[in-house]
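One chain of protein is taken out of this complex; the other chains stay put.
Naming follows writing order (A, B and C), and every chain is counted from residue 1.
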Amino acid sequence: MNAFLVLAASFILAMVALGLVRTLRGPGDAERMMAAQLLGTGGIAVLLLQGAGSGMPAAVDIGLTLALLAAFASIAFVKGAARSRRDGSQLTDL
Amino acid sequence: MGLGFEVGLIVLVLGVGAWTIAARETFAAVIGFATYGLLLALVWVRLSAPDVALTEAAIGGGLTGTLLLGAAARLRATEPADAAERSGAALHMVAGVLAATVTGGLAAAVLFLPDPAPTLAPAVAANAPATTLGNPVTSVLMAFRAMDTLLEKVVLLLATVGVWSLAPDRLWGGRPGPRHQANPDGVFAFLARLLPPVGIVVGIYILWVSADDPGGAFQSGTILAAMWMLAMMAGLADAPPVSRRSLRFALIAGPLIFLLVGLGGLWLGDAFLSYPVAYAKALILAIEFPMILTIAVTLGLLLAGPPEREPGR
Amino acid sequence: MNTATVFGLAAAVAAGLGTYGLIANPQPLRKIIAFNLLGSGVFLFFGVVARRSAGAGFGGDPVPQALVITGMVVAFSATALAVALLLRLFQASGSATLRPNAPASTDSGRSEA
Partner (left out) sequence: MRVALDLWTIVAVSAGAFFFLAGTVGLLRFPDALTRLHALTKADNLGLGLAVLGLLPRAAGLLGALKLVSIWLLVLLASATVSQLIARVARREDSA
């Protein structure tokens, strides 16, 4: 059973890695922000499965912290990208 | 199963790390760095260091990424000019040789580490009952090496003073950073209203469990700081002027109480920062609870930067 | 080859990547990022030392783990100070370069907040 959970964690990690290759390359800021978003979610899934598979109950607490801070970081990224266009335009409808 | 998961994780971590160095655009490099931080948290879990994983998740993924992103956003206007600046081939060569030396040296150190490894784990286990804490890392941080932790808080305070001192004279005492604007009925403001109450509960929970499980004042303070920043970014709250007295008090409350408890140890116990065994846990909690407020305020102010608006505005 | 050794070699590579970026990248913000990468490699090395010293029922030696946590906090403080210095340089000179003969408009930026 534990082997299955670690296997599932490895599989999701591989999927996240493939997605990262795509999103980090861009072309736009939107894709790069998707990279952060994808890793936030996938990372939590890997962490929880891995924690359950190797018997580390604290993984749930780390997941909780990650969920909160990933939300914060994603928002900061969107806000930063919206603020920093070279043409100086602002995203006003946030 | 073997080392499949580990090797995959390492390839991913190092790939993202290399990409962070090589990326052409700074914004992309910053996103890469935040991604790298999140992945490192997974590495720390695999190294059976959940406390460090929690710190890495809080700092590497969240705080440092946000800090660097703010800087990248402000510097974006100069980026085309800066990107034209390239180091010469000779410098790349020197950098490559030095990097290879560092890698080779560390790799050799890893391969020739003494076996069996020297360890302080039994010493910690033997003395842990004195602190009545179940989490050995908290015991080390708050009792056995409390001096390090005290000085770490002083470093945070000094960094804040250093950041503030960069303000021009006429802005001294003003509010840091720009006033953020957002549509008060938009999705952003909605999230900034919904998330902080949850974050505050989780933050205090992370400190509360740190007695016996992974957690701690710093990680908890980081979550609170992030929630504060979220409210500020959504325009729901404004950064306080740095001359405000209650703010200054919040900044020093944590280290001050730590120092007082330490001096009390000199008087009642055996040495500076020695806790009487009967009160060890109570004293550690008395240090940690004000400390999360101090850490949250300090981190928030470090992220916000030096005062940028004149006092009274 | 066990878990600790594999991660130890990764730590060595991460530190090397950071060193390379720190020297080869001319932009200061990229140098700050590279410096953090270098630091993460060193912390990871500490983590490997801690893992190898597991004993007394702990998954790793808690002393190096606690030192790494302290180190991360200090590294963050240093990063925050470095970023603030860089932004001030940009404000004062209108450019964010470390070249000594940069076209600088030394005082014009001072007045704008």
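The rule is simple: a contact is a pair of C-beta atoms (placed from the backbone, for glycine too) under 8 Å apart; a residue touches a chain by one contact, two chains touch by 3 or more.
None of these values were measured; they are calculated from a predicted model.
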{"item": "Shown chains that the omitted chain touches within the full complex", "value": "A, B"}
{"item": "On chain A, residues whose C-beta touches the chain left out of the figure", "value": "1, 4-5, 8, 11-12, 15-16, 18-19, 22-23, 28-31, 33-34, 37-38, 40-42, 44-45, 48-49, 52, 57, 60-61, 63-64, 67-68, 70-71, 74-75, 78, 81-82, 85, 87, 89, 91, 93-94"}
{"item": "Absent chain, residues of chain B that touch it", "value": "187-188, 190-191, 194-195, 198"}
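In this section, only the chains that are shown with their structure count from here on.
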{"item": "Overall pattern in which the protein chains touch one another (line/ring/star/complete/other)", "value": "line"}
{"item": "Comparison of B-C and A-B by number of C-beta pairs in contact, larger one", "value": "B-C"}
{"item": "Whole-Å gap separating chain A and chain B, where each centre is the average of the chain's CA atoms", "value": "19"}
{"item": "Complex interface listing, chain B residues touching chain C", "value": "3, 6-7, 10, 13-14, 17-18, 20-21, 26, 29-30, 33, 36-37, 40, 43-44, 46-49, 51-52, 55-56, 59-60, 63-64, 67-68, 70-72, 74-75, 78, 81-83, 85-87, 91-92, 94-96, 98-100, 102-107, 109-111, 113, 117-122, 124-126, 136-137, 139-141, 144-145, 148-149, 152, 155-156, 158-159, 162-163, 166, 168, 171, 216, 218, 302-303, 305-306, 308-310"}
{"item": "In the complex, chain B residues that touch chain A", "value": "1, 4-5, 8-9, 11-12, 15-16, 19, 23, 27-28, 31-32, 34-35, 38-39, 41-42, 45-46, 48, 50, 53-54, 57-58, 61-62, 65-66, 69-70, 72-74, 76-77, 180, 182-183, 186-188, 191, 195, 198-199, 202, 206, 209, 213-215, 219, 222-223, 226-227, 229-230, 233"}
{"item": "Complex contact set, residues of chain A against chain B", "value": "3, 6-7, 9-10, 13-14, 16-17, 20, 24, 26, 29, 32-33, 35-36, 39-40, 43, 46-47, 50-51, 56-59, 61-62, 64-66, 68-73, 75-77, 79-81, 83-84, 86, 92-94"}
